[in-house]
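Yeah, one chain of the complex is gone here, protein chain that is, but the others are all in their spots.
Moving on, here comes chain A:
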């Protein structure tokens, strides 16, 4: 009380000054907010008719933290919560469709954060995909919806379709332990109360979630908006999903003989119908959160088995041998979104432009049509079944060709401890698979899908963030002996089975050699795809260029104009493991697309398990084909027709989450009122001073020099 007003003000200023001069002080923003780094966000996707996923408001959604660990917490929030809006923080086991719907309809929830530190137990099942993945595409085009497995409701029994709903609030996923701990501490210190009313009188721990999405309504609308670009809105609102398929043939196919000693293998110019066997697997998966799509069973098991099979087949068939039959290896992108990759290949095949657009002046692979496809074998969701359990072959066709091939598979599999059970064709019922796209166009393709599930998926984490290394039971052997009961050994045996069977199909004779798939290669492949994408195999394949980081790959297909790391690395790995060495040096090791589209030349390490081994130029038939849905190629395509995939992904400016202390309501009111009062006072002050300006400001000024400064020296100021 004995301090004068001016003393208080100067003290205050001094404190401010000291504070701002302090070397360790940070910006105010950093003192108020704790950024939650590494949070994964749910975003918006659209198809021809609807929007799916999440979006926040433009400036982000703010809510008071409420941790939901059990039903009681959720009930409390819905019926008692007074300090809303809230952000519900939930564990994976509580992150269910019913809870999300309850929160959404309560109107009190502004966002949801799922937290999970790795030590916590995984829920028993967690799949946000539909019970019938790709319900409206594939064979549904031909027969109407076919998804039912016996009496059960669908292939993916635990599917909740949360991925296929439009949520009104942002959803984030936080895995960082220290952030989760801070969140808990902050919650327990500030938000945990005995009576709901108490929350109104306290500063509360709150979260701000920013995941504003530019696109809305459906793909048709947002693609149109991309074209209405004016001076003030030049950003795209959405981009088509897609990428590149990886394809390769066992024997080179060429319209011209290249000669000049360029043909390492004798190439084929014409093919009979049904002479190209296809070995296919999908290369993508999905989950609810951006950048976190592990897909161990969903995609990786198929990719690695296919690569290892291809590598074995190339080793089994000597370079100079030539046969009438060929094998096409296909790794498809975007299959999770109504079969983008396969539908584009089928479209191109019908146009006569697969694998490349015909050009008589260039040596190139001749077009492959649907009629050329012999047996079509798809690897879908492989894992090691329980002891003594078989893998299952699903098929629609009952022709002798299919049956013969299955017999060969079974014979080869039995010798290798891979029993294969033939699921007799059920009526128009095939598990979701790329094969469906081909069958929808040509129903008599002798196709089969090799999976580990007899009926419904046994993978309880289909299309989710938990389809990770643990669900394959994979332990990296790191160049040591791979145990025989491991997933590596099992998948290697599956590869051997398929390779031996394809050998028999191509050459018409049983394989009598001793080559089998390399378990250590399988171990390394799984390590690369599941754990560390800068592994030595990928490093060898991209010859030390900087692709890859020390983390698992994410298998989301992404937008079509960005080439996903998965397809780049998969293509490179295929080429590395199957290519033929040439004598070219580094400068000559490049493609000449104007004369030769048959081969690609890549500069790689000569040994896959040693990235520092001497470099060599490999010639390979591996190549990429566009995996952009025909919907975005065909002029004037009707996006609502449902014929082709119309999936697009919204553009977003940022995905961020941060935590802060939100003052109680009364304090916010006081601050606002204070601000208004100060504003009013300053207006009044100006009005008052303006009215008395002649008295207040230098009375004689008008008679003297008007431009004379009012304040000349310090003396005058204080006099």
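The working rule: a contact is a pair of C-beta atoms (placed from the backbone, for glycine too) under 8 Å apart; a residue touches a chain by one contact, two chains touch by 3 or more; residues count from 1.
By definition in this document, contacts and distances are computed from a predicted model.
Missing from the rendering is one chain, named in UniProt as "Gamma-secretase subunit PEN-2" (options: "Ribosomal RNA-processing protein 42", "Gamma-secretase subunit PEN-2", "MO25-like protein" or "Rab proteins geranylgeranyltransferase component A"). Looking at A:29, A:224 or A:479, the residue that reaches the missing chain in the full complex is A:224. Interface note: of A:99, A:216, A:470 or A:633, the residue touching the hidden chain in the full complex is A:216. Residue in contact with the omitted chain (choice from A:58, A:407 or A:479): A:58.
Only one of the listed residues, A:237, A:255 or A:656, touches the absent chain: A:237. Hidden from this view is one chain, which touches chain A at 44, 55, 58, 212-217, 221, 224-225, 228, 230-233, 237, 650.
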